[in-house]
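Every protein chain of the complex appears in place save one, which is left out.
Our next item is subunit A:
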Amino acid sequence: MPTTASAAHSLADVTASNSTLSRFLHGLPGVDAVGLEARAASLGTRSIKTTAKAYAIDLAISMVDLTTLEGADTPGKVRALGAKAVRPDPTDRTTPTTAAVCVYPDMVAVAKEAVAGSGVKVASVATAFPAGRAALEVKLADVRDAVSAGADEIDMVIDRGAFLAGHYLKVYDEIVAVKETCGAARLKVIFETGELSTYDNIRRASWLGMLAGADFIKTSTGKVAVNATPANTLLMLEAVRDFRAQTGVQVGVKPAGGIRTSKDAIKFLVLVNETAGEDWLDNHWFRFGASSLLNDLLMQRQKLATGRYSGPDYVTVD
């Protein structure tokens, strides 16, 4: 990693052309895949119990982007999701709210109404989610739609085809354009790590996204076989840590898809604390993209509160 005193200045130059950008991204140190996975696995063995567990569960609940991204989403389902985000466990009012609900652009207005006045944000996927295969104009229109309907956060997908073909500047320009269109809305950039094939690519994509002005970098859409894993999230956490060290700009991380149990969620929180640091242990800087995770967190919370194992009869059916 370039660590000269004039780092910020040198980063301004790397996006001058596709070849400078390409040279910079390929100049990033290669990822030691075995070491990365071993590190992620070893951090996953930490034992988090009693009060630390209670803290971690509440923190994890407050970091959930409660998500429904199905073709069969109805306004009723989105309203139900909103109600759940505002009050995850109606039997226990000490339960924190989730960070946000995440829906398709056409459901933003409904979601906005459902969470009105609660502090829960509305995130919307856009830019021809999940494939991202559309013309830039179409993607930007998608974003404008979501923002004008009141979305607080936009989750965009990068053009993986262009990225894999080496057209990094195209991907960069697209992110910049989307960021401009977002206005005040925070931008999460989804790399779909499962389609990037290598850890090196994930590191490059992370830097590319951050250079282009992403507020969050996000692992996946949840629509492919491989989603968030401890290893790829660890890698992205290293990237945001290094990026802040170099530029002073803090970027958030959002693993999404495949995180279903409290145990998994707590492992991710350990990764955050040990890699990026405490500054990221806040729902402004770290999120979980999940739907079924919340129920498991609530069941664990009930178990801690009552001492009895809870069951799916005591949480909502989503």
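Simple rule for what comes next: contacts are C-beta pairs under 8 Å (C-beta built on N, C-alpha and C of every residue); 3 or more make two chains touch, one makes a residue touch a chain; residues count from 1.
One rule holds for everything that comes next: contacts and distances are computed from a predicted model.
Asker: Tell me the UniProt protein name of the chain this structure doesn't show, selecting from "Transport permease protein", "Aldehyde dehydrogenase", "Cytochrome bd-quinol oxidase subunit I" or "Hydroxymyristoyl-ACP dehydratase".
Answerer: Protein name of the absent chain (UniProt record): "Aldehyde dehydrogenase".
Asker: Mind listing the subunit A residues that contact the chain we can't see here?
Answerer: These residues of subunit A touch the chain that is not shown: 302, 307-314.
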